[in-house]
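Right, one structure below, let's go through it.
Missing here is one protein chain; the remaining ones are kept as they sit in the complex.
Chain nomenclature is as follows: A, B and C, assigned in order of appearance, with residue numbering initiated at 1 for each chain independently.
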Amino acid sequence: MIVVMKNGCTQQQMNAAIRIMEEGGVKVMVSRGSENTVLGAEGNAANIDRERLSLLPGVERVMRVSEPYKLANRKYHPDDTVIDLPGGASVGGGRLAVFAGPCSVESREQIVGVARAVQAAGACALRGGAFKPRTSPYAFQGMGTDGIRLLCEARAETGLPVVSEILSTEDLDLFEEHVDIIQVGARNMQNFDLLKHLGRVSKPILLKRGLSSTIEEWLMSAEYILAAGNPRVILCERGIRTFETYTRNTLDLSAVLAVKRQSHLPVLVDPSHACGHAWMVERMALAAAAAGADGLIVEVHNDPANALCDGQQSLTPEQFAALMAKLRPLAACVGKAV
Amino acid sequence: MIVVMKNGCTQQQMNAAIRIMEEGGVKVMVSRGSENTVLGAEGNAANIDRERLSLLPGVERVMRVSEPYKLANRKYHPDDTVIDLPGGASVGGGRLAVFAGPCSVESREQIVGVARAVQAAGACALRGGAFKPRTSPYAFQGMGTDGIRLLCEARAETGLPVVSEILSTEDLDLFEEHVDIIQVGARNMQNFDLLKHLGRVSKPILLKRGLSSTIEEWLMSAEYILAAGNPRVILCERGIRTFETYTRNTLDLSAVLAVKRQSHLPVLVDPSHACGHAWMVERMALAAAAAGADGLIVEVHNDPANALCDGQQSLTPEQFAALMAKLRPLAACVGKAV
Amino acid sequence: MIVVMKNGCTQQQMNAAIRIMEEGGVKVMVSRGSENTVLGAEGNAANIDRERLSLLPGVERVMRVSEPYKLANRKYHPDDTVIDLPGGASVGGGRLAVFAGPCSVESREQIVGVARAVQAAGACALRGGAFKPRTSPYAFQGMGTDGIRLLCEARAETGLPVVSEILSTEDLDLFEEHVDIIQVGARNMQNFDLLKHLGRVSKPILLKRGLSSTIEEWLMSAEYILAAGNPRVILCERGIRTFETYTRNTLDLSAVLAVKRQSHLPVLVDPSHACGHAWMVERMALAAAAAGADGLIVEVHNDPANALCDGQQSLTPEQFAALMAKLRPLAACVGKAV
Partner (left out) sequence: MIVVMKNGCTQQQMNAAIRIMEEGGVKVMVSRGSENTVLGAEGNAANIDRERLSLLPGVERVMRVSEPYKLANRKYHPDDTVIDLPGGASVGGGRLAVFAGPCSVESREQIVGVARAVQAAGACALRGGAFKPRTSPYAFQGMGTDGIRLLCEARAETGLPVVSEILSTEDLDLFEEHVDIIQVGARNMQNFDLLKHLGRVSKPILLKRGLSSTIEEWLMSAEYILAAGNPRVILCERGIRTFETYTRNTLDLSAVLAVKRQSHLPVLVDPSHACGHAWMVERMALAAAAAGADGLIVEVHNDPANALCDGQQSLTPEQFAALMAKLRPLAACVGKAV
């Protein structure tokens, strides 16, 4: 930690700052610059009261030098985390994991049909929403518990593990019993109550990045889950909100690289929600693989034109199979097997 | 609703689009432009399947003409909503309501002391966090139920109604019993599960704008509460996330005007969280009043330098009293009484 | 300047960094933290090669402690800059300067009529575009030299100094001869060639903030003009680009406070371009005054419905007079005279 004193601060003001730092258990080094004097902490600065320091008269700024996330930090866990899924697949390491399925579960025929199609094309997990976070209270909110039951039937038919989004802590038991990977959507990335609860379940958590969350905030949300005891967190970049309106969101592929440098957790990319246009999905999926993502999550619907949700961004099973065929040789170019 | 057909679409494609629109219960008017043919819906377009339409071959775009929020919409409720608070104050209409208090409840002495001070200066409600949404799992998370109990004691001493943020549906009974205005924080603005539950409580809801939420999304979140049966929603602008890092967020005062034009709900402004610097709060509070906000919510702490949370942005009781003294004549200039 | 070394860096790597810092003329203080060792510069760090330092093996980050702008920095020029205008008005200090006029000069009748009207209402300068930066090459590009000539006629009739935007260095002589305050538009804020030329003219420069420029970048653009020899720079906040589309841009009033704290230069606010809706202008103008702006620049057109440019955001002369009537008592509340 670094404390920058104001130009012209008094010795007393400096002493007060030094005292707080020393109370936090560090030794303080003083550097006098031409404009500002700087106090550097020697030792572990975690226990210093930053806010109190920053409010002292004479203090201009308190700058953090180390990252606030510990369990998610690659510094302390240099090896990639690999998360095994039921059915033999895994996320992280040398493979490119592809999750696919419809935005919403709509019927047994639909979800079993899509499950078979995406499995045939090479997907290793089936996604499907049963509880849907919709901007409008008047929009279709998902099939709920019935949707979870249908996902289980699709799993029974195909063996594919299932991924579904949780919206409420009231559904924790339902999800822990029936869902293989529990998804936290972008809108709930900082629903800390939900994150704490998910830190106590036995299933992997797919944590989507919030629409305007920084990489540090995203990793801090992962830290909530890790700190509460669940080490199996999969991150998912799904586009951020920017001024550009051509796409639904702006897919931030450099975030994949940044997160993989800072953290050992695996990172998927969701090109469907990022772009919002089915015609963009194949290209952005290939780009994500080239950038080094550990996997993809792709919306696939048997009949996009009649989907109850997000049809515009869904691939047909045929388009998904075509994507997978292109993905294999491309992933091989960057050392990944699909 | 307007459907823009692609340049060169066939008559069959146009007929398919017209059929879906007519199935939705409207009459369709066709306008042939030099580049695009446009289909206009005559009648109530609410039941037309927009997604299905937008996926038809030959359709370029489907454009909405009317707002998706109904209960929150000023079109259908031209008069300002005024929300009465216990103790005789109200939010909305011709008065400027000022809520004040510490970021976190820390002790009986602190909260009662601050309550007395802000009451003396003219605040009409006491804010205080008992459950705190913190970016880090290692940061102080609030006093919890004990904090709510202390807020009640401060209310008993002063008569001020209390405002506090809810994080979990598990705490709904606690809040409904003890808290006068239940706050939904920016990070939970699209926690739809929480919003639905809050639509069924008997207390006013203070709904903060999400960090990157559009005005329409914000009003749609209010619509969730209204549609579930609770008509008493107070909106609060608290800064949006932009590229600028000098301030914690960017206070969007034009959003106050936009929301008040589109909706009948009252709008407060939180200059403390928006700016993140105590020295900016007075000026931005005055600006918010000049812009036409229905009130303010201001962080006040008896000892900011030792606050457990957000000390940098807290006013001292003296600074708050000075703000109130400046606010009265300024609010009078725009026709408001404090 | 602070150099953060990587966890586990070698003594040799540290020595290499220290050597570069010492070559830059400073003494180096070493602080060993629990995770990172930090090198602090003692003395003037301006001549240290930051990029070279940041690329050394073992270096994690180089952090600047002092601001890069010098002539624009309040640290070295604590007193507010006040800029006198022809006709007796001034910008900065205790007065609120109001510039008003049409987006574009369109005819003698129009510009003289508007000039008389805004003068009668209390404006101290006449704005009017002769060279217009338009997104489309097919849109009206302004009257050019004829527009400048008409501005001169309006000045001759009223005595008001005139403000107009320059787009090309080819027009420097024309502007220096005829225009009283030369405006640099948002799109040219980092047209460094133009800024350098304007640093050599004898007229005050009105420097608008770029659509996505940080406060530091804005002040660095002012620094270009100041460093080239022209001390008379007036800054103008005119809205930044964010995700919100309800308004044309998002007016960032906290930027006014930030700039006035960091710099001695006066700051105006342009509510017309920020909001893009005439109905918002009055309220946002009042808010800007309350926030502490040194002045306003407001679009006024005699016939907005037939304006050749930006009619939607223009006030009529009557609306402008009403704004001025409200502005006077409100400005008095914050210690300013209009």
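Just so we're on the same page, contacts are C-beta pairs under 8 Å (C-beta built on N, C-alpha and C of every residue); 3 or more make two chains touch, one makes a residue touch a chain.
None of the values given here were measured: they were computed from a predicted structure.
Among A:C152, A:A228 or A:L330, the one in contact with the hidden chain is A:L330.
Of the listed positions C:A89, C:V112 or C:L167, the one in contact with the omitted chain in the full complex is C:L167. Contact with the undisplayed chain is limited, among B:G33, B:G159 or B:G229, to B:G33. Check A:S54, A:S107 or A:T214 against the missing chain and you find that the one touching it is A:T214. For chain A, the residues in touch with the chain missing from this view are 212, 214-215, 240, 242-247, 250-255, 257-258, 261, 274-275, 279-280, 283-284, 286-292, 326, 329-330, 333-334. Touch with the hidden chain on the side of chain B covers residues 1-2, 4, 7, 26, 28-36, 38, 40-45, 63, 65-66, 75, 212, 241-243, 245. The chain not shown here touches chain C at positions 51-52, 54-56, 68, 133-138, 167-170, 187-188, 190-193, 196, 211-212, 217, 220, 223-224, 227-228, 241, 304-307, 309-312.
In this text, only the chains that are shown with their structure count from here on.
Here chain A and chain B face each other with the same set of residues for the most part; over half of the interface numbers are shared between them. Superposition of chain B on chain C using C-alpha atoms only gives a rotation of 180 degrees, nearest 5.
Between chain B and chain C, the centres computed from C-alpha atoms are 31 Å apart. Averaged C-alpha coordinates give centres for chain A and chain B that are 26 Å from one another. Within chain C, residues 212, 242-243, 245 each touch two or more of the remaining chains.
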